[in-house]
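The complex is shown incomplete by one protein chain, all other protein chains being positioned as in the whole.
So that you can tell them apart, the chains are marked A and B in the order they are listed, and the count of residues begins at 1 in each.
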Amino acid sequence: MGLVGYIIRRALYSILLVILSVLLVFFLTHFLAPDPAAVWAGPHAAKSVVQAIVSEYHFNDPLYVQAYYFVTGALTFNFGISPYFKQPVSSLIATYFPRTLELTFFAMVISVLVGVFTGAFAAAHRNKKGDYSVRLFYLIGWCAPPFLISLILQLVFSYKLNYFPTSLLADPALATPRFVTGFPLIDGLLAGDFPYVESHLIHMALPVIALTFISFGLITRIMRSSMLESLKADYVRTAVMKGVGTRRAVYLHALKNSLIPVITVIALTFAYLIAGAVVVEFVFGYEGMGYLITTALYNYDYPTLVGCTMVITISVVSINLVADVMYALVDPRVRLGG
Amino acid sequence: MGLIIVVAFYGWSLLEGVLQFAGMVLHMSSLGWVLLPSDPFKISLNQALLGPSPAHLMGTDDLGRDIWSRILYAAPVDAGVSVLVIGGGLLVGSLVGLPAGYFGGLTEEVSMRSTDLFLAFPALILALVIESTLGREAVYAVLALVVVWWPSYARLFRGETLRVKSMKFIDAARLSDLSGLEIIRRHIVRSTFNTIVSYATIDLGSSILVYSVLSFLGLGIPPPAPEWGSMVSFGLEYFPQSWWYSLLPGIVITIVVIGTALLGDGLRDVIAGEQ
Partner (left out) sequence: MDDVIDVSGLSVDYRTAGVVHALHDVSFGIRPGEILGVVGESGSGKSTLALAVSRLLTTPPAYYIDGKILFEETDMLKARASEIDSLRGTGMFMVFQDPMMSLNPLMRIRDQIIEGIAVRCRRSGETFERRRAEQEVNEHLTSVRIGDASDVASRYPHQLSGGQNQRIMLAIALAEKPRLLIADEPTTALDVTSQAQVLNVLKGIVKESKMAMIYITHDLVVAGSFCDRIAVMYGGMIQEIGTAEQVMRSPKHPYSSGLITSLPSQRKADGPLVGISGTFSWDEVGGICAFAPRCPLVHDECKKGVPALVRVDTRLVRCVNYGEKPDG
């Protein structure tokens, strides 16, 4: 089959999945609601607006025509106009989504680092105090609702200790840098606007910590069990027998082999982080996708909600694909076949 | 340890839930709070936003209502939702997963691809969309969550079925002329029960988590009925001065979820020991 064949196969399947998920959303949004046009237009729309919506979005046409328009719309990132924001949904997403991606990126990187380290630590101290304290720690992170963690962090750091500011992307007094990529960090760096970058980083700190705390447990868990498996493996015994020393045997042989299952969890972590971001951003007042979704929710802005869902799903499927490809690259048993 | 928490939670919820239901049927709504320290609906504005004290274990909210009573009163909601969601998820999951594993072929392929499809959506997002479409009531929240949860159970059931299928006694049963469904019913269900139990326990907690976020976002039971997640969001206005309003319900949620997680883990260890 070969590596290239595998990648192509997975990519095709991902595309299929995206299309199917768009269809599913279409099905959910058009079948389940008794009057889709009204839902789409928003609760405050006048009758005339609803009529306009009906013709614009082809709500009176047969189902497969509707589906066609919906799917092609979605794939070209045309999600309609937001009744609340009075803007095309796609431009809203283009503004807000990158900010969330920044948060999730940092949170993922830190989660992986923390997770790998704590997982290996827990495996090494199996069933002793070190193991139990790690497990307790991630249990709390896993079980506490995201809003609780965010609130506690806010309480402790922002209000009581006054270290970190409590809301928004950056100090509101600072002007936003020129819109190049939509990623505030990158735009700020490109513009050479270091006060902005610094302020932005500070404002990101708490949300990232909150997100990391809720998701690192996933990685710790799998790292720990993976390590325990590897440590028992024959090739570790061989390495010890060869005289390489226990430390090298563990860190090189066991650890490296343990990292492979972690890759499979990374995509899962991303999905979990996005969901958590909705709440975390709301609590911290960070204006990203979460903010967009919650605002859309409160204001019955249906098109925005649907658009956000599509974009998020596409991202999750893409990350899944990347993770699968990475897995194939790293594991020679998959890469080269028998 | 987890057992204690879970039993306390569900036991209490059952008791309280029965009382509330009876109260509703008999038009004696005060039946619902006969066991509580205070009336969860009584408004006394001069007692508003008091911190935790012996009189009010968790303080009062902006309308002077005792928070601890409201938390206790709202417990059956989360308990009920979790049971319904996981039960529904198991039901649908088994209907999809068992045949998929047993019959294989096209059935299996279609089922597994559809679970892939549903699992591509982060849980919260999918639930949000579904509920926004159907209507913002607790009933739809439960429905939405069932849609979110069934795919993982379908996979579990299929995996278990495959595992059991390869074991010898299935062949023996087949030889003794039992029909396909019979075999599924007798052997496979019994053997998958063990694995499912520990997952389901942990999932009870996870569903409470997701539901509390939904409720936090206003997609649960509308006020004045208390509900853990929505209590947190109402408390945000008074945060951080009246921190108990938002934090304490959140902590209660955490404890319950931890309880289920510990219990589920413990069950898994016990089952692994048996096998």
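We adopt the following convention: a residue touches a chain if its C-beta (ideal position, glycine included) is under 8 Å from a C-beta of that chain, and two chains touch if they have at least 3 such contacts.
All of these numbers come straight from a predicted model, not from anything done at the bench.
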>> I'd like the shown chains that the missing chain touches, ordered by label.
In response: A
> Looking at A:I140, A:V240 or A:V322, which makes contact with the chain not pictured?
Replying inline: A:V240
>> On subunit A, where is the contact patch with the chain that was removed from view?
In response: 233-235, 237-246, 253, 256-257, 260, 331-333, 336, 338
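Note that only the chains that are shown with their structure count from here on.
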> Approximately how many whole Å separate the CA-defined centres of subunit A and subunit B?
Replying inline: 24
> In their shared complex, at which residues does subunit B touch subunit A?
Replying inline: 116-118, 120-126, 128-130, 132-134, 205, 209, 212-213, 216-219, 229, 232-233, 236, 239-240, 243, 246-247, 250-251, 253-254, 257-258, 261-262
> Any idea which subunit A residues touch subunit B in the complex?
Replying inline: 17, 20-21, 24-25, 28-29, 32-33, 39, 139-140, 142-148, 151-152, 154-155, 159, 271-272, 274-275, 278-279, 283, 293-294, 297-298, 300, 302, 305-306, 308-309, 312-313, 316-317, 320
